[in-house]
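Okay, here's the structure, questions in a sec.
Only one protein chain is missing; all other protein chains are in place.
By written order: A, B and C. Residues from 1 in each chain.
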Amino acid sequence: MSFGDHIPWLWAWVDVVVRVVIVALVMTLIVMYLTYGERKFLARLQMRLGPMRTGPWGLLQAIADTFKLLTKEDLRPAQADRWVFEIAPYATFVPVLMVLVTLPFARDWGVRNLSLGMFYVFAALGLNIVGILMAGLGSGNKYALLGGLRAAAQMISYEIPLVISLISVAMIAQSLDLNVITELQHRRPFVVLQPLGFVIFFTAMLSELHRAPFDIPVAESEIVGGFTVEYSGIRWSMFQLTEYASMWAWSVFGSVVFLGGWEWPWGGDVGWGYQLFLTFLKSFLWIASVLWIRGTVPRLRIDQLMSFCWKVLLPLSLVQLLMNGFIIVYGWPQELLFATSAVGAAGLIGFIVMRGLHRPKTPSLVGTYKQPQGSSA
Amino acid sequence: MTIWPTEREYLAETDAFDTVDMTINVGPAHPATHGVFRMILTVDGEMVVDCEPVIGYLHRGLEKLTENADYRQAMGWWDRTDYLAGMSCEMAYCMAVEKLGGIEVPERAEYIRVMMAELSRIASHLIAVGSFGQDVGSFGTSFTYAWRERERIYDFFEEVAGDRMFPTYLRPGGLQMDLPENYEPRLRWLINSIRQGIDDLDGLLTGNEIFVERCRGLSPVTTERAINLGLTGPMIRATGYRWDIRRAVPYSVYDQLDFEIPIGNGTGDVLDRYLVRMAEMYQSTLIVEQCIEKLPGGLVLNPDLPKTLRIDDAECYIRTEGTKGEYSVYGMARGGNKPYRMKLRSPSFCNLSALKELVVGHYVADAVIILGSLDIVLGEVDK
Amino acid sequence: MTQPNAHPVPPYKPDFGAEADRLRPIDLPKPRAAYKMVLPGVMQVPADTILAISRKSSIWPMTFGLACCAIEMMGAFMSNHDLDRFGIVPFASPRQSDCLIISGTVTKKMAPAIKLIYEQMPNPKYVISMGACATNGGPYTEYDRVLQGVDKIIPVDVYVPGCPPRPESLIDGFIRLQEKIMEEKRMVG
Partner (left out) sequence: MSQESQTPVTEERPAEQYPGIAALIHKKLPAIAFTATETKDNVDLRIGPESLLELARGLKDTPGLDFDYFNNLTAVDMVDEGLHAKYFFASYRQNHSVQVTVVTVPGQPNLPSLTGLYAAANWHEREAYEMVGLVFDGHPDLKNLLLDEDLHIHPLLKAHPLVKAEILQGIEDATPGFKF
C-alpha cells in the first residue's frame, strides 16, 4: 500500500515536493558534515587532530570550505569544449539525487515507494558513469582523459557482480520493492542468509564510489586528480558533493538491502523515531568502515582490479545466484542458504587473508655475514 | 587479406585500429616525483612505451661554489645535497677534506660521526618507505607513521647539534662540540621508539596484501645488469648481491663495528628494495647501540688545526655508503685555501640514469612506484 | 704526450639563448567578484567579512615541494605540527588550490614552470615564499643559474625566513597570511 494514494492528485504533487525538499536538505547537511567527518576520521587514523580552529572542534570547517569554493574564480580551460565541460558535474550529481527518491528511511518516510525500487536504483546509479566520462573527455587534459577512461572501465565492469549479488537477495525476498525487502528482514537480516552476497556488494560498491583500493580514476599520486583535475571552485565542489552524496546513498541502500534497514532489531513494532535512528546509525557505521578502508589500504593497479572483478567476483556471484535458485525452487530449508553462502564468503576472504599471512622477509637477516671476496658474484 | 584471418593478422593488415602513442608529461610539479623531476612518458593506452627523464630543475652549482669557497665554508652546500640525511653528506665531505689535508680525527669524533650518520640513514629510509607507501596509495597514513619517528630523530639532532635538518655538526678534523652529558638515556629511548616505528610500518605495509601484490615482480634487475648500469645501495643489494661500502672499503670506524648487510630475495624487484630498506633501518639501530657502548673518551676536535686550511697538490677519492647508495667525493687541491675541484658522485644521479630501462614495459601506475622505489633526492641528482 | 699551450685555449663566450624572455614577471589581473557588482554597498561589508573568514580558514596549498624546505613543509603537514588544524589541506592540482608555497631554490630552468602553475590557479590566490632560497637565493646567491628570489617572476604575499624554516615558522607564515586576508577583504572580490 503506497503512502501517496489517499490524497487527491493536487496534494500528491505538493506532498512529493515537500518530501524531496526535506530529503535534499538532509542530504546537503549530511554531505557537508561528511567532508568534515572524513577529515577528522582520517586525521585520527594518522595520529593527528583534524580541523580544530574554524568553530569549536572545527565544526564550521565544512561551511568555510563551501563559501570559499563559491567565491573562487570560474576557470574553464581553453582547449576544453564548453558544454560537455560545464554539464559534466551536474550529469554526475542528478542520478544520486534520483536514487534518494526511493530509499526508505523509515516505514513511510521515503519520498515515493516504487514497486521496482531496487531496479530503479541500479538504473539511476549506472548513469553517473556518463557524467564522469563527460568530465574526463571534455576537459581536454591528458590526465583527465586517462582518469575518465579508467573510471569507465572500472565502474562498468564492477556493476555486473553488484547487480547479480543484489538479484540473489531479491530472489530470497521474491520482490524488488525496498519496503517489502526490509519488512521481510524482521527476524533475520539478509546478510545472515547471504554473507557472500554482502562481501561482493561491499567490494563492488567501493569501486562504484571509486574509493579505497579502487580509487584509480582519482589517483592522487599518479594522475593528479583524475577527471576532476581541470575543475575549480563550484564545479569541483559539485564533484565532491556527488562523491559524498553517493557514498551516503549507497550506504543507506546497502543497509536497507543487507542489514535490515529500519526493520531488523524490532524496528517494525517500535515507533518511526527508532527506525530513523536505525537507518542513520547503520549508514554511518557503513561510511565509517569505508573511510577506515580508505585510510589504510593502498591502491590496486588497473589490471589487477579488472582481473579481480572478472576472475573472482563475477564467478562467485554467479555461483551464488545458482545456489539460491536451487534452494528456492526445490524449497530446501533457509539454513542451507546460509551454509552455501558462508562457504563462499569464507573462501573469498580466506583467499585474501592467507596470501597476506606469509610476510615476505629478506633472507639475509638470519645468515651470518661473509666478506665480499668470499661472497658469491 | 586471408580468408579467415586471426585477430593478429587482421590488425597487421589493416591500420584501422592503429592507436597513436600519447605522451604524458609527469611534470616538474607532481606529487609522485618527490621534488622537481620531470618524466616524459610515451604511453600506449596504459603501457609505458618510452620514458625520457629530464633533470636539472634544482641545479644549484654545488661544485662551482665549492671551488670558490674556503674548505670549511662549503659545508653548508654539501649537506644540502642529500637533504633527507644531512649528516651523512657532511661526513663524506669532511673525510675528503681530511684526506686531502692529512688531518687526524680523534677516535671519539669518529664514533659520534658514525652514530650521527646511521641516525640520518634511518631518517632518510623512513622518508623513502613512507613516501613509497603514499605512492602506492595509502593516502598519507604510512607517511605520518614514518614521520613520527623522524620527528623524534630531529629532536635528538636538535639537542645534540643545534638544528633539525642541517646542523653542520661535523668539522674537517672532528666535531663542532661534544655530546651533552646525559645523552645516553634519551638515545636509548629513541632507539626503542624507532624499532617500534619500524614494526608499525612493517605491519601497515608489508602485512598489506595489496601493497605486496602491487610491488612484487616490478622491474626485476639482475646483478650484472645493475653493476653495468651503476646502481648502488639498496638497488644492488635488492638483486641479492651482498655489497656495502662500509664492509667492502671500510672507512671511519666501521671495521670495528659488527652489523649485518641485508640483501633481497634475488629478483631485485621493487618489493626487495623496500624490504632491504626496512632491514637496513633495523641494522642501523644496532650500529648506534654498539657506538654507545664503544664510545671512547677524549677530545672531539683535532687540537692543532691551522687557522686557514691550505692544502697543496693533493688528490683523493672518498667512497662512503650514503643512504641512497655510494656517495663518493673526488677532491683535488692545488695550493691555496680553496679546493681546485670537488666532484660528488651522487647515488641518486646514477640510479636515476637507469630509469628508462626500469620503467619501459610497465603501467603508468607502476612507473610512479618504480620511481618511488629508486628513492631519489633531487638536491643530490642536480648537484 | 701533451705539449703545454701548443694550441691557444679558445676564449669562453657564454650564449644564454632564449632564457631572458622566459623569465618575464607576471602582472596580476584585477579580480572583480559577482556579488560586489550585484549587492548594494551596505550589504557588501558583512558579505566581505563572512567570505574573508571562510577564505581565511580553508587555505588549500598545492603539494609542490622544490628542495629542502619541502621536507620541512611536509613536516608541518604531519602529526607533530598539524596544519590540518587550520583547515589547510594540500591539494595536488593547481586548479583546486588557492595558495602556492614556494618551498626551495628556484632555478632559472624551473621558473617558467612556476609561472605556469601560478597562472593556472583560480583567482583569490596567495603565494608564500618559504625559506631563504625562495626569498633571495639563500646560500646560492652567487651562482647565476639560481633565480635570486621568486618575487622576480610572481607576486609574493608572505616571506618565511629560515633555511630551512622550522614548521612552526611556516605555521606563523600561514597565520600572517590569514591576517593579511582579513585586512584585504574589501579589495579582493
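Basically, a residue touches a chain if its C-beta (ideal position, glycine included) is under 8 Å from a C-beta of that chain, and two chains touch if they have at least 3 such contacts.
Predicted model only: the values in this text are computed from it and were never measured.
Of the listed positions C:Gln44, C:Gln148 or C:Ser169, the one in contact with the omitted chain in the full complex is C:Gln148. Contact with the chain that does not appear here is found for just one residue of B:Phe143, B:Tyr183, B:Trp243 or B:Tyr363, B:Trp243.
Residue B:His59 is the one among B:His59, B:Arg108, B:Arg164 or B:Arg214 that touches the chain not shown. Listed here are the chain B residues that touch the chain not shown: 55-56, 59, 61, 63-65, 67-68, 99-100, 224, 227-230, 241, 243, 248-249, 313-319, 326, 328, 330, 332, 340-341, 343, 345, 349-350, 352-354, 357, 382-383. As for the chain not pictured, it touches chain C at residues 1-12, 14-20, 23-25, 108-109, 136, 141-145, 148-149, 151-152.
As a working rule, only the chains that are shown with their structure count from here on.
The mean-CA centres of chain A and chain C are about 38 angstrom from one another, to the nearest whole unit.
Our note on geometry: chain B versus chain C, Cα centroid distance of 28 Å, whole angstroms. Contact of a single residue of chain B with at least two other chains is seen at positions 30-31, 144, 148.
Along chain A, residues 46-48, 220-221, 224 each make contact with two or more other chains. Within the complex formed with chain C, the chain A residues making contact are 39, 43, 46-54, 58, 60-61, 63-68, 71-75, 220-221, 224-225, 228-233, 236. Only residues 22, 24-25, 30-32, 46, 133-141, 144-145, 148, 202, 204, 206-214, 216, 223, 241-243, 247-248, 258-265, 271-272, 275-276, 278-279, 282, 363-366, 368 of chain B touch chain A when the two sit together in their complex. Touching chain B in their complex are the following residues of chain A: 42, 45-48, 142-143, 145-146, 213, 215-216, 219-224, 294-304, 352-353, 355-356, 359-365, 369-372, 375-377.
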